[in-house]
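Removed: one protein chain of the complex. Kept in place: all other protein chains.
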Amino acid sequence: MYSEKVMDHFQNPRNVGEIENASGVGTVGNAKCGDIMRMYLDIDDNGVIRDCKFKTFGCGAAVATSSMATELVMGKTIQQALEVTNKAVMEALDGLPPVKVHCSLLAEEAIHAALWDYAQKHGIKIEGLEKPKNDISEGEEEEDY
Amino acid sequence: MYSEKVMDHFQNPRNVGEIENASGVGTVGNAKCGDIMRMYLDIDDNGVIRDCKFKTFGCGAAVATSSMATELVMGKTIQQALEVTNKAVMEALDGLPPVKVHCSLLAEEAIHAALWDYAQKHGIKIEGLEKPKNDISEGEEEEDY
Amino acid sequence: MGNKVIYLDNAATTKVRPEVVEAMLPFFTENYGNASAVYSVGAKAKEALTTAREQVAKVIGAKTEEIYFTAGGSESDNWALKATAELMKEKGNHIITSKIEHHAILHTCEYLEKQGFEVTYLDVDEEGVVDLEQLKAAIRPTTILISIMFANNEIGTIEPIKEIGAIAREHGILFHTDAVQAFGQVPINVDEMNIDMLSASGHKLNGPKGIGMLYIRKGVKIRSFVHGGAQERKRRAGTENIPGIVGFGKACEIAVNTMKERMQKETELRDYLMARIEKEIPYVKINGSRVNRLPNNVNVCFRFIEGESMLIMLDQKGICGSSGSACTSGSLDPSHVLLAIGLPHEIAHGSLRLTLSHETTREDINYTVDELVKIIERLRQMSPLYEDFIKKQK
Partner (left out) sequence: MGNKVIYLDNAATTKVRPEVVEAMLPFFTENYGNASAVYSVGAKAKEALTTAREQVAKVIGAKTEEIYFTAGGSESDNWALKATAELMKEKGNHIITSKIEHHAILHTCEYLEKQGFEVTYLDVDEEGVVDLEQLKAAIRPTTILISIMFANNEIGTIEPIKEIGAIAREHGILFHTDAVQAFGQVPINVDEMNIDMLSASGHKLNGPKGIGMLYIRKGVKIRSFVHGGAQERKRRAGTENIPGIVGFGKACEIAVNTMKERMQKETELRDYLMARIEKEIPYVKINGSRVNRLPNNVNVCFRFIEGESMLIMLDQKGICGSSGSACTSGSLDPSHVLLAIGLPHEIAHGSLRLTLSHETTREDINYTVDELVKIIERLRQMSPLYEDFIKKQK
């Protein structure tokens, strides 16, 4: 079902945990759908992500995409972090099963939500960042027979 | 499917053949339904069946019931022969599958038809013998789903 | 973690017993003849068919001519519902079922609704038991069928079938039960329970997949679902799956002969498993009835975590379980059964079903709980819901 990379990130998730007094925290998804991701960012004065941690309630793919997302934004500038799309997360994980693509969208959205929180706290506007939706769903449902 | 008795009478049918100048000949059934029985009787002056032969176009049960019927009427008086019912033929054969019961009716009817022919030829009336139907069908069809 | 697999998903499907495979084998390459044929190669198949029908009938106290072989539980359910709807549509268009039926029933009901039938989906209480008063109140003059499952496939609750049968009989309404989970696991008698139709599936009782049956009480005149050849007394077309039927029969024979001891052994292990979980893991909820419960079913919700990740971690320890029904696990939506017994979505997501077999041992259970304790702790440490909960506690 899952690629080896996904399984590795699920079994040995990187950067699990909390950051006390994080620069930005974002929580996306909802318990109703069975996926919640929380992303903590520690951003230095140059706008570089010094640290990043996550907590996730969700399936194997949800955990793996969160873990991979933290790796991908670590050390990046805010603008670079914004470019970490769900596609990038999926590719880094060697793909996801079609029904799990929404997890990667959730990971992208979690980064955005944490950055949004950072921007709010600092009263700044980040170019290209919109207020994150509360809920992510895939849109393209499988056909029903 | 068939009892041993049926198989025996099918494999080694008794009294197959024709009787030249028979006292009575009866043919029943029709080729459309896949069963035709012809019964030849040789009846002496005392009304005793001296000889009896058959020819049958039909399934295993048709052959076996014909064969058994000839055995059952052989040496009998006309009145005794009239009492050889399809039940008697079936019992003598240790039973028939339900879908084959009509073969035993055909055998009964073949005897009647041959006796009717005998009666016609001799201008006599046989007590309890009616003009045989041309065709026999079971009447009670299996339920259709 | 060794190579040993602890298979605790016997409600999804089971390992075929070696005796069953043994019984099937000659019908692949030796007695492969058509059971409807005249020649003797077919006669052996026919004989085997008769024997199997007897073995199956015995499980539920039915007559052999009331057993119709199908390809499995889903086909049986579809047949019972659709053919009854068709047969009775002059009388009425109302069907009563429950909210916790298997999808083979629920989706068929939805299909029938599109055809103009009306369906009442009965509520269940927090143990998953259908409310008999609600059932009585739901009956209308146009009610043509009551279909309530014998035992639920997720939470193991056994429904009050005898009582439901009595109500159906009293009102002259046909009664079907999806007994796929209960068949061969607990005693069933179609006469005592007033069951008119009953679905069963071979692979749930250590028989083969792809074979099942519908019991149809003599006199219930529903027609074919699969039209064609004259097999199954003209009611279910298709060349008979003789190896499957023979295997199903054998599995039924063994199930009947071992039922008493299996029930006792599995009930004991089941209760032990539930007790250890409740004692050693906080924030859990056992689902389903504690009393009227399948002997092999344990269903428990672990708060703050999600089922699939639990299943993968268990799998890595060689333990096979399931989260909600196996059939729905493609979607990973929270189970409709857990929602029907009143669980909130996020708790329903954290459900684990462990279903035992006659082969399950106490060591298996102990190993499973030992690993489960660690897995739950680990996942909770990762969970934002647990984080919030703990912070609130302080």
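For reference, chains read A, B and C in written order, and residue numbers begin at 1 within each chain.
By our rule, a contact is a pair of C-beta atoms (placed from the backbone, for glycine too) under 8 Å apart; a residue touches a chain by one contact, two chains touch by 3 or more.
In this text the structure is predicted, and so the values were computed from the model without any measurement.
Summary of contacts with the chain left out: across C:Gly229, C:Pro282 or C:Gly342, the touching residue is C:Gly229. From the options C:Ser201, C:Asn299, C:Ser335 or C:Ser383, the residue with contact to the chain not on display is C:Ser201. Touching the missing chain, out of C:Glu170, C:Glu192 or C:Asp315, is residue C:Asp315.
Summary of contacts with the chain left out: across C:Ala237, C:Met263 or C:Val373, the touching residue is C:Ala237. In the full complex, subunit B touches the hidden chain at residues 7, 10-11, 13, 16, 18, 27, 31-38, 55-60, 62-63, 99. Although one chain is not displayed, subunit C still touches it through residues 5, 7, 9, 12-16, 18, 20-21, 25, 28-29, 32-34, 36-42, 70-75, 77-78, 102-105, 107-108, 110-111, 201, 203, 208-211, 224-231, 237-244, 308, 311-312, 314-315, 319-323, 325-331.
Here, only the chains that are shown with their structure count from here on.
For the pair subunit A and subunit C, the distance between mean C-alpha positions equals 39 Å. Averaged C-alpha coordinates give centres for subunit A and subunit B that are 90 Å from one another.
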